[in-house]
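Missing here is one protein chain; the remaining ones are kept as they sit in the complex.
Letters A, B and C name the chains as they come in the text, with residue numbers starting at 1 for each one.
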């Protein structure tokens, strides 16, 4: 699914890969792809992941992982970094999720009473990137669907999610709700429907796999 | 009066010298004085005035005059420049004036129907410098007082002026109104009173001259 | 991963702009004014432009050409005292001029570039500059609401650029350029030098490339860039 998500990135885009699964997308990018990776702690132009012994202790991403740069990278302060996000210069962000609703609402920052470390930069990424896609397991550890009619957790932003990449499928958020786009290799549409907590529109004909 | 005004600058101050007469203060500063001159178009650390043949066409003050730098000068954008002014980092500004009222109101940006080129950075300097002093001729070209009961022209900022340096006198704005502090060489207190459009408190005893 | 090449020609960079556009123009006096881009904008012949610029340059220079050719309807600025034509056109009603306190113009542009709706300030509270603007009381203090400004296009002058659009300014030619370079849907930078990717170190960049759409190399600088009138 991470490799599939990587194909979502088109030449020329400015992209922010959120903490967790999305960060791994960087390792699946064509080294020759024209793309500018942004991290909200103040860098445009993240390069390939480094082995730890090559790390620069002043060069991390927002998740705290050591990163590298590319020719043309730029550093900036946190205000400029989010100016870039809020003013529409971020073409795409890939985020993790606790829940996504069929209207594209995203909940990924707080589980009341259990997990509330703060939203970091997630709200601005979700609310302001030109396109927001989610990378997540299709269900939580207990097997409950993460894709739902409505979010039950405190939301990060409403109506922001365009597409969801899971271990089972690629699903779009359309005006009519969730629509199945692709299936993971070896997964059936019926299995995806069963693991999804809302109606799922199936495409006509063969469903592509990844 | 310009030389007298220059003595107003204490060691360690950050100072903005407004367009016109105040700009000339720079030529009366002790080269060894510890002072940081700021200009609102984006420079801290103006140096001595240069002869035109040494000018750098990218290095001007807010009045458009070529300036020099000192070791430790810094350049910044217009937002940072006024952040410095508004956040209280400017210890002193010296401004020109059309009118000053006895409560310290300053009018120096607009003469309705005759002169209205815009206020530039003057409002922020007048409103936010920790200390605002004015350098001006005591009367206008027609001989009318510039120091008045109340301003008749559109004001720049209210209650901002602490001290006024004119060709005739040094005058403080006190809670009780104008107070004569010093006389220009050869000028009498009576002459200053006559040229001032509001009550003027005289000090006891001898009045220092400059 | 490599970064995109945004270098192009003036003509391509400006193509598709229409009448009625809002144009931000960098510069404070001569330094930082994109004289070449302004000349090209004049040639494009667009009408009813709203121009946002600190000042109106001087007669025969910079945006005075746009004023002289009657292309400007509205000017949002801080001070036009060095351009008699601008004052005359304002007084005759040929252009509408909106004056801002200089630092507030800077902050309104920055707010636009930062995707904010506006800022709250006490600057000019008692002056006619803020007449008619909304007020809000915060912690017992009455503040003026100054709305964010954005433009359809920003014309920027940089000393150096790389092909991705990382920009660097020199001395007091910086002024409004980095702010405007964040605040327009299309940001065009003319640069005295275009250096290869990587020559501008990441810590030395004044405007990060993601804000910039087009980079145009300047030839030898025309006389305007070094003119002094005073």
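Note that in this section a residue touches a chain if its C-beta (ideal position, glycine included) is under 8 Å from a C-beta of that chain, and two chains touch if they have at least 3 such contacts.
Given the structure is predicted, the values throughout are model-derived calculations rather than measurements.
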| item | value |
| --- | --- |
| Chains still shown that are in contact with the chain withheld from the display | A, B, C |
| Of A:2, A:33, A:60 or A:162, the residue in touch with the unshown chain | A:60 |
| Given C:5, C:98 or C:122, the one touching the chain that is not displayed | C:122 |
| Hidden partner chain, touching residue among B:19, B:60, B:84 or B:97 | B:84 |
| Contact residue for the chain not shown (choose from C:23, C:75, C:111 or C:129) | C:111 |
| Touch list for chain C against the chain that is not drawn | 107, 111, 114-122, 134, 136, 138-139, 141, 143, 145, 147, 168-171, 174, 202-204 |
| In chain A, positions touching the absent partner | 39-43, 52, 55-66, 75-79, 81-83, 85-86, 116-121, 123-124, 127-128, 154-158 |
| Positions on chain B where the hidden chain makes contact | 11-12, 14, 26, 29, 31-38, 43-48, 69-76, 79-80, 82-90, 128 |
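FYI, only the chains that are shown with their structure count from here on.
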| item | value |
| --- | --- |
| Farthest-lying chain, centroid of Cα atoms versus that of chain C | A |
| Centroid distance [mean C-alpha coordinates] between chain C and chain B, Å | 29 |
| Averaged-CA centre spacing for the pair chain C and chain A, given as whole angstrom | 35 |
| Whole-Å gap separating chain A and chain B, where each centre is the average of the chain's CA atoms | 56 |
| Contacts with two or more other chains, residues of chain C listed in rising order | 110 |
